[in-house]
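Let's turn to chain A:
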Amino acid sequence: MISINKVDQLYGGTQILWGLDLDIVPGSITCIMGRNGVGKTTLLKAIMGLLPITKGEITMEGEILNKQSAEKRAYSGIGYVPQGRDIFPMLTVEENLRIGLPVRGKRTKDSPKEIPEKIFELFPVLKDMLHRRGGDLSGGQQQQLAIGRALVLEPKVLILDEPNEGIQPNIVKQIGDVILKLNEEEGLTVILVEQKLGFARRVGKEFRLMEKGRIVAADKMENLNDTLIKQYLAV
Partner candidate 1 sequence: MLAELGEAKIKDMEPILVRIEAVSDESVLPLLRTLLNGNLYYNEAEKKVIGQFESNGETYYKDVFTDEINAGIDKRDVDKIRVNNKLRGYLRNAIARIQLTSKSPSVRENAVRELLSKLDGSTVAVLEGLYTNETNKKVKDAMGLALAMNTASQTELAASNRIAAIEKLSSSLENDVRNLLTTLTRDDNTAVVSAANIALEKIAQRANRFAFVDQLFFGLSLGSVLLLASIGLAITFGVMGVINMAHGEMIMLGAYTTYVVQLIMPNYIDYSIWVAIPAAFLVSGLMGVLIERLVICRLHGRPLETLLATFGISLILQQLVRTIFSPLNRQVSTPSWMSGSWEINPVLSLTLNRLYILAFALLVFIVLVIVLKKTSLGLNVRAVSQNRNMAKAMGVKTNWVDAMTFGLGSGIAGIAGVALSQLTNVGPNLGQSYIIDSFMVVVFGGVGNLLGTLVAAFTLGIATKFLEPTTGAVLAAILVLVFIILFIQKRPKGLFPQKGRAAE
Partner candidate 2 sequence: ADTIKVGVLHSLSGTMAISETTLKDTVLMMVDEQNKKGGLLGKKIEAVVVDPASNWPLFAEKGRELLTKDKVDVIFGSWTSVSRKSVLPVLEELNGLMFYPVQYEGEESSKNVFYTGAAPNQQAIPAVDYLMNDLGVERFVLAGTDYVYPRTTNKILEAYLKGKGVAAKDIMINYTPFGHSDWQSIVSDIKKFGSEGKKTAVVSTINGDANVPFYKELGNQGISSEDIPVVAFSVGEEELSGLDTKPLVGHLAAWNYFQSVETPENEAFIKAWHAYTKNPDRVTNDPMEATYIGFKMWANAVTKAGTTDVDAVEQAMIGQETPNLTGGIAVMNKNHHLSKPVLIGEIQDDGQFEVVWETDGVVAGDAWSDFLPGSKDLISDWTAPIKCGNYNTQTKTCSGQNY
């Protein structure tokens, strides 16, 4: 689906990603893990096109993404839920969701005028808060909005950067269910960055461990063992 080849990335003078290779299997849920600051967010931003890469190649279904702008990638079917949510604070919840409608129109060929009901089924809070400013929502509500907003795009690949940060337990579970359901029923490919092992184990099908800007381990989730955890996730 998405494959990343020898990608380097620099912030000013400091190199963050070092010749990183990564293959995302279509229809899978890949969980990327690693300590704070190893470059997970950076990697996801590079995939989304929000950060330029200095070397290497990112392809999606054989198409080279490197030179494409982020908005093109959104049209190609990548949905992004950033770390820290990045809600449009002064737009209402409804407007936050509406932003993605044109992309959805292009991708599903039926130009919808309304936000798909599906989103509200997944996150009923959003319906109650429809006319509240995004920035006024509580942290957890914003997180739900961020996921909902990405789903409006009807993406092929959904990128989630620590989606459970600040979410109440029953909704964490619900988010997990949603991811699994979308994955199973609609074949959505998911790239997930997650720190909480429990959740990662429950939802993830593949795992990738990162350290210092490189992928250091990759396998099926079942094979994520304590040695690996100790080696790459413990402080």
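A word on the picks: all candidates are chains of the complex that A comes from, given by their letters.
Following the convention adopted for this analysis, a residue touches a chain if its C-beta (ideal position, glycine included) is under 8 Å from a C-beta of that chain, and two chains touch if they have at least 3 such contacts; residues count from 1.
What you see is a predicted model, and the numbers here were worked out from it, not measured in a lab.
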Pick the one that touches chain A in this complex: which of 1 or 2 is it? 1
Quick check: in the complex, which residue numbers of chain A touch candidate 1? 48-50, 69-71, 74-75, 80, 82, 86, 88-91, 95, 98-100, 102-103, 133-136, 149, 153
